[in-house]
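The complex appears here minus one protein chain, its other protein chains still in place.
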């Protein structure tokens, strides 16, 4: 049942991130961490249209995409703890997530950096005559980077099976759109002018997202070429870290409250009966408990791993 | 009289480049050289709308822009000869032209490389409350570079006094648009979607170019913000070097002949009386003779200049 | 003189420049936001206006080219990147345009601009928020590259960079932002090129830069207390290098140890060793040595950064080894009072 799956997906993201926020102050998760709380509907809705054979990439704010795509929660939390059972054995941290079994190829920390990677994955899929698609999750600021335009041009030129999903949450760090993009800019219209099929939607409505995404994914599978979806949404907490920061001056409490009223989770809960939600909540809390227990129990990687995985045949040594 | 000025400007470009082509085989001009023959109307028409206070930058195919903007012909030819009286004292060659007195700030050899430079000049003009404009000459391939989009976004965001002039000559080196941009792409429409005021025109009609350019320049001076003009045109000779190359397979003789029939020079000559044209021809030939004589007579730069002009206080030495 | 932090000294330098010359502009991601780039740009927009101090789109390459154009047009731009790693997007503009403008146009113009880059370290910065790629910039003719250690030098070098005639890469290690020191007020300039001597001694020449100079100073003081005398040369400028100062010290001590926060292979430490062995071979009493970051990116997990960085104890131990003396460097370890992946107790993340 689609609603329940979407709700489950969103709740898993919300619950693990709330727990991260709660426990971040313990100083055991020692890496920059960008939470998606408030934005879960996009990840959940888009990934509902995908199978594990489809591929995805993302950026610095990737927990939601990784989880919704099927990435292991245990490996996520362990990665934040810098443990050897983390999805990158502790080498990558929050901004570098990967779960190839789930089709989540990777997220990286340079804004725009995975956009061409996602297009390259689509090139490989096309060459291999796969009917899988590649999904590129990106933020509004990523549409300011040159590499976005270069990548889109090539995707359109070669009719590649790639879906660009832009979460427009109005901010890049503490910078509103007004200091970065011209007034009146509509990102999906720019995408359209570049030759993408583009649409926009409510990023806080998981069903609406899922609807647009499944349309776009079908179109791609039918050979219609690359698609672009822009979703308006809002991040609740600070850009990086666990706290609320509506008081520091770059946005207003009123704006935040207006967006919080659009919380995608109650919107979907309203369509389901209370008992099922209770059961779900319990299951999700348990999964989160388990993931944190797993992460805490996991060992740190051995010191020498700081110098491995450089190339296929070389390990470095400390202090050259 | 506008027609005569435009014709003069085009003929100077044509004549000096024909002479370069003629003498290139002597192996005295030892640098990669990209001729604009066939495309003169854009340079002439745009620069007719400018004064020496306005600034311009260009790329690898810059002779026309440099000359039309008022750059010294002697310094151009001397630069091709690698002489000390060249506009870069022999350090830059054909792809690096500058004449600050004429407002031609510089051309460089990396595709797209001067686009942000031109926008930065416009930023300076705006800060200085100048009513001059900055003009960026670029080719169709330059609109594939990420830096183009990044630069345009900033120009639009800050309402900068910059005019982008795109000469769409259908090719990048030997690569037609079809292997680089999606079918149906209209570059000026992409520009428009980015927030530029954009128009397109016949790049082989100097009067038409001048008309569009003077409209765009006035709009900028009136504070309307950055403008974009796309001109369709055609390069007659090989991408780099003096020869015709319609035989090597990337374009057809028929295509070339169709474009040669649109030669912008006779089109304008038809509006003027034959005697004036004769006089003009003679004057231009003489200027070209003089420029080549000057270049031949000029000395080579002394050897140590290979190691100067690095920073304000450092000269290098041979063989570190 | 005023006691201030490195971040405050930079802010003071920027404010001084903006006040002195209306052609100075200052921009970069977050320059006008509530955090003000680790405090280094706080309040500047309010004081100097949003025409001169502004945020920017995430477009590092174009924004660098725009700084070049602005400089050619008569402005004096200061562009700031919150991490050096982001500036990799702008290497074309830095190397092909900024560094070469003066040369390739035959000296007829130059692009005086300052690009501030902050270098992350520790606390999960990880592979792409911690790169110390100063060797890259130092390899490029036409650039100047500075990496100040002390607040006063940060301010003084910044003002020299802003009002000079050249493109300058200004490197700030994140771990230095809270370091405090006496800093001259007003238009204080430190010339780009000369090094600073932070400690004196006749047994060994230690060459260092940036945060490593602080580790080196601890080591030098510890060594001095144990009867070993070090010259400690804080380079300040990585291009040009103050080779005369190194030579003067080296001919006296005969022993050279060079520290470098960058990757080992092809780093600046190697350059100095090469130069010394080439031009001062007979002065060398023992093999010259270097202590650098390993040939690996910095990982995120705290378990993987402990053995990664060069610290005072490694420097002291290597110095002792070069002198053939036995020395227990454990006190340098045990006196440290905060987690190895932070610059001090004040640092609690998240970045």
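For reference, chains read A, B and C in written order, and residue numbers begin at 1 within each chain.
One rule holds in what follows: a residue touches a chain if its C-beta (ideal position, glycine included) is under 8 Å from a C-beta of that chain, and two chains touch if they have at least 3 such contacts.
Since the structure is predicted, the reported quantities are computational estimates derived from the model, not experimental observations.
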**OP:** Would you mind spotting which of C:57, C:77, C:126 or C:151 touches the chain that isn't drawn?
**Re:** C:126
Original post:
Which residue from C:179, C:268, C:315 or C:332 sits in contact with the chain not drawn here?
Top reply: C:268
Subject >> Full-complex contact with the absent chain, from B:45, B:82, B:106 or B:201 >> reply: B:82
Subject >> Contacting the left-out chain in the complete assembly, out of B:77, B:109, B:207 or B:220 >> reply: B:109
Original post:
Touching the left-out chain: which of A:72, A:151 or A:298?
Top reply: A:151
Original post:
Of the residues in chain B, which ones touch the absent chain?
Top reply: 24, 27, 30-33, 82-83, 86, 88, 90-96, 108-112, 141-142, 144-147, 172-175, 179-181, 240-242, 248-250, 300-301, 303, 305-307, 310, 316-320
**OP:** Would you write out the residues of chain C that touch the absent chain, in ascending order?
**Re:** 61, 85, 88-89, 91-92, 95-96, 100, 103-104, 126-128, 131, 133, 135-136, 138-142, 239, 241, 262-263, 265-279, 281-282, 284, 286-290, 295-297, 299
Subject >> For chain A, residues in touch with the removed chain >> reply: 55, 57, 86-92, 96, 98, 100, 105-106, 108, 110, 113-125, 127-128, 134, 146-147, 150-151, 153-154, 157, 308-312, 314, 316
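The working rule: only the chains that are shown with their structure count from here on.
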Original post:
At what distance in angstrom does the C-alpha mean of chain B lie from that of chain A?
Top reply: 45
Subject >> Computed distance of Cα centres, chain C from chain B, in Å >> reply: 41
Original post:
Distance from the CA centroid of chain A to that of chain C, rounded to the nearest Å?
Top reply: 35
Subject >> Touching two or more other chains - residue numbers and ranges from chain A >> reply: 144-147, 179-181
Original post:
Considering chain C alone, which of its residues make contact with at least two other chains?
Top reply: 56-57, 59, 61-62
